[in-house]
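With one protein chain held back, the other chains of the complex are shown just where they sit.
Take a look at chain A:
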Amino acid sequence: MSATAIVHRLRILGFRGLKEFDWRPKQGMNVILGGGDMGKTTVLDALALLFSPTNSATVAETDYWQRETDTEFVIEATVSLPESSGIEGQRRMAFPWHWNGKEAVQPVSKDGEPVEPDVPVYVIRVRGTTDLEPSWEVAQPDGTADHLTVSVRRQIGLVRLSSDERNDRDLRLVYGSALDRLVADSSFRARIGRAVAKVPLTKELNADSVKALEDLNEKMDKNSLPTGLTLGLTSGQGPSIGSLIGLLAMHQGKEIPLSSWGAGTRRMAALEIAAATAGNASLTTIDEIERGLEPYRLRKLLGILEETKGQVFVTTHSAVAIECVGKKGHLWYLDSKGHIGYLPAAKIAAQQRREPETFLAKFAAVGEGKTEVGLLSFVLRKAFNGNPLDEGVRVCDGQGNDAVLDLLETLADAHIEFAGLVDDERTSPGRWKKLKENMGDRLLQWPSAASEGAVIEAIPDDKLEELIRNDDEGLTGIRLRHLADRVGLQPKDMASIKAALAKQDKTLKKLIIEAATGSTAGAPEEEAAAWKKHGQQWFKRDGGGEELGSKMIALGAWPSLKDKLLPLINAILTAVGRQPITGLPT
C-alpha cells in the first residue's frame, strides 16, 4: 500500500469532448496546458466524477461524446491506494494488479524466475451507462468488476477546486468535502440535528403567524387530521444540515463565512484545509489555478503545491503559472486531438521562460528566428484571411536552429502536433531527417539554405533593387552600405556596386543573400563581427520576416516557392479544422 493515492494511468473513453484519452500522469504536480476547448477541464471533471464522494452525482446527455447516449462512457484510473482508503472493506475482496510502469497487468512470474517486487495497484472506473446513470466499479484481475463503494471514494478524498466562481464546497461540511474530512466526526450532523430540534422555533414567530398556525390546527382537528402543530427541523430532499455549516473567520471583529472572501483566498483556504487533514492522502484538482490570484500569490501557491505529498492536477491559461512551475512540477500539453504529451522541463525550459504562450496555444508553429516567425505570420495571416491567433494558432520564436531542433523533437516525442519552419544549417542531418519523417508536412526545412536565401533566390533579378528598398524604416541606405562594404567600395550607389560585382564575377543576388544572412565569407578580420550583424538590418528583425513575405508575393517569388510553403500552410490549416487552400488569396 502506498502512502497516498496516486493515479498512474487515466483512461477516458467517450466522455464529453474526449473520444479516446490515455494518460500516465506523474506523481506530484501535473500541470495541463493547451489551447481552449481542448478538454483540459474535462480531464479534471472526469477525475472528479471518478472519485465522487457521493452516489448522487448525476450524468447528463452532454457528458457523452457527441451526445451519443447509446454508447457508454468510461473513466478508468489505475491507482495506488493508501491503507486508509478502506479498499479492503469492499463487499468482495478487491485484488491488486501489478503496475509495470505502463499498465496494470497480472502478476506473472514463471517457475525459476526471481521474485520481482510488485507495485500493487487497483483499477477503478466509472461508467456512464446508457440509462444516464453513473456506475462505479473496481475491476478485478480476472476481468470481472465489483461495485466501488462510496466510502472508498470518500476516503480517497479528491479535493476539487473548480473554476466555478461560487464554488466553496470544501469550506462547508458537505459529505466528502475537505472540511468534512478534516473534522472527521461522523455523528456530528446527527448531534446538530438534535440540538437544533430543541430550539423552540414557534416562540420566535410573531403573533399573527402563531395565530395562523393555531387556526390551521383547529381546521385539521375538524377534519380528523394530525394536530398539535408546531414548527421544527425536518429533513428531506435538498441540502443537508451539513451544507449550512461552514468555516467562519474573524474579519474586522466580526465572524464572516470564509466563503464570502475573494476567490483566491477561498481556494487557498480550501487547499490548506485539505493539507491539514490527517494523512493528507488526497488527490487535488485545480481548474484554472490562476483564477483570483495575483501573480505573487499564484507563485506562492504553485510553490506550496509542488511540495505537497499528494498528487495534484492543475490546468492553467496563465503564462505566469507556466513560467514558475519549478523543477518538481510536470508540464503536459493536451492537443486538439485529445492527445496528451509530456514536456520534460529540461528540454523546454528555455522556450517556457521566453515564450510561455507557446504551450497555451491550440496549435503552435515554431519559427527558427525572427525571419521565419515574420514570414510564417505573414503567410498564415493571408491563409487564414485574418489573425491566425484568433483560431488558436500561435507563431513562436524558437531562437536558433539547435534550440528549435530540441524543442520540436521533444514535442514530437510527446506526439504533440506542432509545426516548424527552419533553415538548413547542415548540422545534425540525421536528427532533422528523423524529425521530418515524424512531422511530415508540418515541418519545412529549406533545402541547403536559410529562409532569406530560399526566398531571395526566387526573386527575379530585375526586382532585386526593389527588394533592397525599405524607405519607411530608413533601411535602404544601410543595406546599400552593407553591399558596398562587402565588395570593398567607398561609394554605395547601385551602379558602382554592380560594376564592382562584374569585376569580381559575382551576382547581385548572391551578394544580397550574403548580406541578408550575415555571411562572413571573405570578410577582413576586423570587419567580420560587423558583417555578421548585417542580417539584422535586412530581415532578421521584428517585422523583417513580414517584409520578406510581402516582397515574396509582390516581387513574384511565390510561384516558385509555392510547392514548398503550401504543404506547411495546409498542414497548419487542417490541424485546426480549416479547409486546405490551393494558393494564397491575393
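Observations
Just so it is clear, contacts are C-beta pairs under 8 Å (C-beta built on N, C-alpha and C of every residue); 3 or more make two chains touch, one makes a residue touch a chain; residues count from 1.
By our rule, contacts and distances are computed from a predicted model.
A chain of the complex is left out here; the name its UniProt entry carries, from "Sugar ABC transporter permease", "Nitrous oxide reductase accessory protein NosL", "Methionine synthase" or "DNA 3'-5' helicase II", is "DNA 3'-5' helicase II". Screening A:Glu88, A:Glu218, A:Glu272 or A:Glu294 for touch with the missing chain picks out A:Glu88. When the full complex is taken into account, the listed residue touching the unshown chain is A:Pro107, out of A:Pro107, A:Pro295 or A:Gly400.
Taking the complete complex into account, residues 1, 83, 86-89, 93-96, 98, 106-109, 111, 115, 118-120, 140-143 of chain A touch the chain not shown.
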